[in-house]
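Here is chain A:
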Amino acid sequence: MKIKIDKHKLTDDKIMYYNKPEVVYIPLISGNDTDITILVKKGEYVYKGGIIAKRKGDLRIPIYSSISGIVLDFEEKTCFNGTKVKCVAIKNDFKEAMDKKLTIKKNINKYTKEEFISILKDSGIIGLGGAGFPTYIKYEGTKAKTLIVNAVECEPYITADDILAKKRCEEILETIDAILEINGMEKAIIVIKENNVELKNIFDDYIGTYLKISLKTVKNYYPAGWERNLIKDATGLEYDRLPLEVGVIVNNISTIYAIYDALKYGKPLSERIVTFSGEGIKNPTNILVKVGTPVKDILSQLKIEDDHILISGGPMMGIKVDNDLVLSANQNSILLLKPLNCKETQCIRCGKCIEVCPAKLSPVLIMKAVNSKNVDIEQLRKLHPEKCIECGLCSYICPACISIRDAITKAKKMVKEVK
Partner candidate 1 sequence: MNLINLFVSGVLSENIVLTKFLGICPFMGTSNKTKDAIGMSLAVTIVTTLSSIITYLLYNYVLVPTNSVYLKTIMFIFVIACMVQILLIIIKNKFKKLYQSLGIYLPLITTNCAVLGITLLNVNSGYSFMQMLVYTLSSCLGFSIVLCIFSSIRENLSEDIPKSFKGYPIAFITAGIMALIFGRLI
Partner candidate 2 sequence: MKSFLKDNPIFALSLGLCSALAVTTTFEKAYMMGLSVLFVLLFSNIFVSLIRKHVSTSIQIPVFILIIGTFVTILSLLLERFMPSLYDSLGVYLSLITVNCIVLGRALAFASKNSVGKSIADAFKIGIGYTIAMMLIGLVRELFGSNTLTFMNDISALTGYRLVFKNVLPFSLSILATPAGAFITIGILTAIFNFIRSKYESN
């Protein structure tokens, strides 16, 4: 069973700008990894696009400053995943000074594969869909033939990718074409929702000149944007662990646009479009913001209502955060929602969670198993809680208001710990 969730206010069709933050706090986090070497000192002047930190370990990807200014301090701020993370506070001098000149490359498809990979690395391109995983890894040494561009925003409220695709359609198509050429891939499929007619029309206008790129519409359900569903809907292929097994690379559409910036101008990833929505915001909108901008500053510019909770991410997978949040590159939305007024009651084994689970789990059985007094790990393992993608549909659908996802996350941990 596929669930449609779209009873919510939509944003308007404009991109607003908020590019003059007084102070930015660049979170020192890459993916979920906070083991990062700081390369700047207090009081040092940094340029826009200057490297201020580097991730340790194998997946070396730099962290850039999104403005130019003086490093004020290192402060703990709330990050997209709700944890407190060390941030570099930089005072904006509003000069947007860069240490090198922007070079405009005419033909972005004239790169070699090696150059392409190193540009991705140097520009700090990470998956902007949510996970924040470095993008170059997908391209490095793969033999994938198909690129799937994820323009399906399946979580309610969020329209950041949608608006980006509408406004930057040509650039995106150009980038996709360049990626195909550089990596010797055969085709690209842009996947959009079938109810997003507007976007489909815009793409239809431009796509004609790109023979290798096709458009595919999928049904409007949650989680249509999950990699596994996306690939199955777009190509009919199913895989075991990674999409690469079936020769597919999946990139979010905003990642593609970030790649465009990097290829065309050598611009590192320093800003993105974030959806500000929810019942608590009177006119929901998309705002182009600099990485590291404190959410407080932006919210003060919007008409908001009190008594709402601040959520980082979508309503399904997002996390409740305090308003000390700073924006990071993989943050696609900030929501102000009414707190749920829902009391947990007894599970009645209605089986709805099993019907909706996209990962084919049996959430209620996992929950029962993990909540029993002496947990039988062997039994639990047979229910495969590790396959959970934490989409939250089970908790959403539960008529008894039980937070089933939390129980499964617990089971996931338990299975991982007890080897």
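Observations on the model:
Simple rule for what comes next: contacts are C-beta pairs under 8 Å (C-beta built on N, C-alpha and C of every residue); 3 or more make two chains touch, one makes a residue touch a chain; residues count from 1.
Picked so that all candidates are chains of the complex that A comes from, given by their letters.
Only a predicted model underlies this, so the values are computations on that prediction, with no experimental measurement involved.
The candidate from 1 or 2 that touches chain A somewhere in this complex is 1. Contact residues on chain A toward candidate 1 in their complex (touch as defined above): 368, 372-373, 376.
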